[in-house]
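Heads up, the thing below is written out as structure tokens.
Note that one protein chain of the assembly has been removed; the remaining protein chains are unaltered in position.
Labels for the chains are A, B and C, by order of writing; each one numbers its residues from 1.
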Amino acid sequence: MGHTTKDKDKLLARVRRIRGQVEAVERALEAETGCAEVLQLVASIRGAVNGLTAELIEDHIRFHVVDPAREPDAGKAQGAEELIGVVRTYFRH
Amino acid sequence: MGHTTKDKDKLLARVRRIRGQVEAVERALEAETGCAEVLQLVASIRGAVNGLTAELIEDHIRFHVVDPAREPDAGKAQGAEELIGVVRTYFRH
Amino acid sequence: MGHTTKDKDKLLARVRRIRGQVEAVERALEAETGCAEVLQLVASIRGAVNGLTAELIEDHIRFHVVDPAREPDAGKAQGAEELIGVVRTYFRH
Partner (left out) sequence: MGHTTKDKDKLLARVRRIRGQVEAVERALEAETGCAEVLQLVASIRGAVNGLTAELIEDHIRFHVVDPAREPDAGKAQGAEELIGVVRTYFRH
């Protein structure tokens, strides 16, 4: 019941983008870029880390708890769907 | 498959405590208390709202998705247990 | 060098709105409203508490540190302006 290759690739692409954002902060600090600009770059890392967290939790729910698309019990399918919605609200906003 | 009365009472007690914390901020602003002190009170509301969020999500998982204590499928029970652990990590810290 | 009455009224209006939001959660729990809906209400409290935090910090900067509109040193005025921008970015998003 492991995650699919497609999911893994999507997650790896997200993590590599975050690595690129961290390297951009490193270069900005070395080039003595202004504080406000560096803080803007760091804020975008924070947003990307929240997005990765939401994606990981959502995948965990689908693969290891209840996948709303395959669950025969309608109540549980709806509960899992709502839970995924809540995770998105909290980590993407 | 509704939440138990015990859970409801626990959640209501949390919400009433938050209301009391909000009223304390109101009184502090009216009394022209110093900014730093007001900000401390507001930070404690933020912590309490995060705690309430964690509790609500945990209850939702147990009652509407998978209750680790009653789930016969060991994989799903473990998945739900891990999910509850993640929610606690993210909202209580 | 206290805050103005106008600022105080604005902050009090925000806090009273938050108290109303907390009371709405209390009523929703008593009426056994669905989890997803209650969590949505709690998410809106979280957003409002972040907004109040941003406003309090911004006022603190203007009244007790450096008010960009009155500071004669252009560097400090810009530094304070940037700081207020950062606070808004972090607490409103």
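The rule we apply is simple: contacts are C-beta pairs under 8 Å (C-beta built on N, C-alpha and C of every residue); 3 or more make two chains touch, one makes a residue touch a chain.
Keep in mind that what you see is a predicted model, and the values were worked out from it rather than measured.
Asker: The chain left out here touches which displayed chains?
Answerer: Contacts of the omitted chain with visible chains: A, B, C.
Asker: Using the document's contact rule, name the residues of chain A that touch the chain not shown here.
Answerer: With respect to the unshown chain, the touching residues of chain A are 2-3, 8, 11-12, 15-16, 18-19, 22-23, 25-26, 29-30, 32, 35-36, 38-39, 42-43, 45-46, 49-50, 52-53, 56-57, 59-60, 63-64.
Asker: Considering the whole complex rather than only what is displayed, give the residues of chain C touching the chain that is not shown.
Answerer: 1, 53, 57, 60-61, 63-66, 75-76, 78-80, 82-83, 86, 90
Asker: Contact with the hidden chain only, please: which chain B residues?
Answerer: Contact residues on chain B toward the absent chain are 34-36, 39-40, 43, 47, 82, 85-86, 89-90, 93.
By our rule, only the chains that are shown with their structure count from here on.
Asker: If I list every residue number at the interface of chain A and chain B, are over half of them used by both copies, so same, or under half, so different?
Answerer: same
Asker: Just curious, how far off is chain C from chain B if you go by their C-alpha centres, in Å?
Answerer: Centres of chain B and chain C (C-alpha means) sit 21 Å apart.
Asker: Roughly how far is chain A from chain C, going centre to centre by Cα mean, in whole Å?
Answerer: Comparing mean C-alpha positions, chain C is 27 Å from chain A.
Asker: Roughly how far is chain A from chain B, centre to centre by C-alpha average, rounded to an integer in Å?
Answerer: 22
Asker: Can you list the residues of chain B that touch 2 or more other chains?
Answerer: 53, 57, 60, 63-64
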